[in-house]
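Note that one protein chain of the assembly has been removed; the remaining protein chains are unaltered in position.
This part shows subunit A:
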Amino acid sequence: MVLKIFFPQCCNRADSGLLVGRWVSGHDSAVVLAVIHYPFIPGQVKQYIQQLQAQSGVELSVLGSWSLPKEGQEGLESFIRDLSTIFPQEPWLQISRQVGKTGFTCEVLGRDQIGKAAQQEEEEDEEKVIFVHYEQMKVMLSQLHPIESQNPDNRSEPPSELRQMFQTVARSELLFFLDRYDDGPLKSTHWQSEGREASIIVELLKRASVPLCVFISWLLSVWTWFCNIRIFSVFPLSFLSSKLSTCVQLNYRTEHLRTLSSPRAAEGHMEFMRKANILVSVLVDVALGVLLMSWLYRDENISTLAHTLVPAADHVARQLEELLQWLMGAPAGLKMNRALDQVLGRFFLYHIHLWISYIHLMAPFIEGILWYGGLSACLGLTFALSLLSDMVALFTFHIYCFYVYGARLYCLKIYGLSSLWRLFRGKKWNVLRQRVDSCSYDLDQLFIGTLLFTVLLFLLPTTALYYLVFTLLRLVVVLFQGVLHLIVDFINSFPLFSVGLWVCRSYRLAEGVKFRVLCDEPGTALHLLMEMNPLRFGSVLQTYRTATYSCYPKDSWGALVRKLFIGELVFPWRHKTTKTD
């Protein structure tokens, strides 16, 4: 049998005393948390330990005794041995260390062995003891991944030994309040004895955060009341607001701020990390937005931008007109039906003419729009980008219209052709059985069907070409919008705080532990040093990524190509609704 004792490194040089800690049930190991020094009154120690147990929920107990004999303390050895009678504990550990030597010696006394000599145990296997040294502060602050759910009822098997050890140290924070420099009845040594860490700025922020949270939640409630006014749930407005990415981003950030401004503190590691990530993300967003604003409003950049916008739109329209003229001729030597070509080309040219007039009408207002729109960047870079995406969508609305017309025409044609091709062969689509069956048609059906089939077949190249051209244009616009959304999504979801923690204090995110041998001499117990194995970068991103309404492709490549071939309208990006934990 091997007994593992987790021993804090801060207690290596502690004065003699009692070991306080916890036996990990079922695993034959003990976690030492602190050493309580002489002088003490056993009754007070028991009372203290019971009080701590009630408050923290950890099953603390006195594990044994620790002796580091210094000059003038020789009589303590027998005193220590008598202590085992006062604290009835199942195995009683007696750990001692000589100044100058690296190894510890440990004797384990069971309850029935107290008072007997140890040499009666030599016939049986001696209990092997392994000392695992750990750094208490790091283990207390660290979180073991993968994180288990908080609900103890959901766990199917009891947590592993390592997890229990980490939890024990993390939950025993109350033990670490009294240290040996206090004037209380008990003096103990633990990691805080080296010197308690505190920072004035952190304390001030903590004090100031409460009224700030109250204020922000009041603002949010006003905003929510405003958004829920009945007039906004009328059909066109609610539909628009679900499509405009600015509104979506607004809702999303409102949710975040609501999470941040809730008055109760974060329970559990995941909630704390989430709040921290959201806060850092909002701050970085606003900082980037202010940077953008400072560039935009300086040196007349806005008017320059406005003055290049209208000529750019004109240029795009002229290019489109040229394209249509090319299509109305004989593009790439393809066999176009002249009459249909002329009809479609003139129809689209008229649309472009309408759109150009609209742009020229809006020309004087563009600068004002840009100026006020740029103000939205103070809310964050994501808002500016969402606004840009929406404006692009608005300005390329005519391309979207052309695409829809072309796609509908093409889809109708393909559908008619496939149905009439079946008629050509004398077959029919059986809707009930979802298969193609033979069918005997009447003479008039055959006649008209064949005529229509011929007409549709010969008009196919013309329609297909228009459809192809407008689909490509639409896909270019969609791609650009997709890139903007990707950037917004990245800023929204990247867990900057977690990554910063991983860089600076990597022990706080631990994937596991690694052991280093400190002292392995025969005759003494094995001493190992336990160090944290930090989490990999990929796991950090995956675990702490903020859930967003991210856009990702709705269809696989094969399905997308098939939809384009048939002429079904494609909306390549789909918004995922925000997951709620």
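As a working rule, contacts are C-beta pairs under 8 Å (C-beta built on N, C-alpha and C of every residue); 3 or more make two chains touch, one makes a residue touch a chain; residues count from 1.
Throughout what follows, contacts and distances are computed from a predicted model.
A.B. asks: Pick, from "General transcription and DNA repair factor IIH subunit TFB4", "Phosphatidylinositol glycan anchor biosynthesis, class C", "Sodium/hydrogen exchanger" or "Very-long-chain enoyl-CoA reductase", the protein name that UniProt gives for the chain of this complex that is not shown.
C.D. replies: Going by UniProt, the chain not displayed is called "Phosphatidylinositol glycan anchor biosynthesis, class C".
A.B. asks: From the list A:V58, A:L409, A:L423 or A:L465, pick the residue that touches the absent chain.
C.D. replies: A:L423
A.B. asks: Among A:I41, A:I86, A:A265 or A:L451, single out the residue that touches the unshown chain.
C.D. replies: Spelled out, the listed residue whose C-beta touches the missing chain is A:L451.
A.B. asks: Considering the complete complex, identify which of A:I49, A:M165, A:M336 or A:L473 is in touch with the unshown chain.
C.D. replies: Answer from the full complex: A:M336 touches the omitted chain.
A.B. asks: For the chain left off this view, which of A:Y350, A:Y441 or A:F490 is in contact with it?
C.D. replies: Per the contact definition at the top, the residue touching the missing chain is A:Y441.
A.B. asks: Contacts of subunit A with the missing chain: which residues?
C.D. replies: Contacting residues on subunit A, toward the hidden partner: 330, 335-339, 423-426, 440-441, 443-444, 446-451, 453-455, 458-459.
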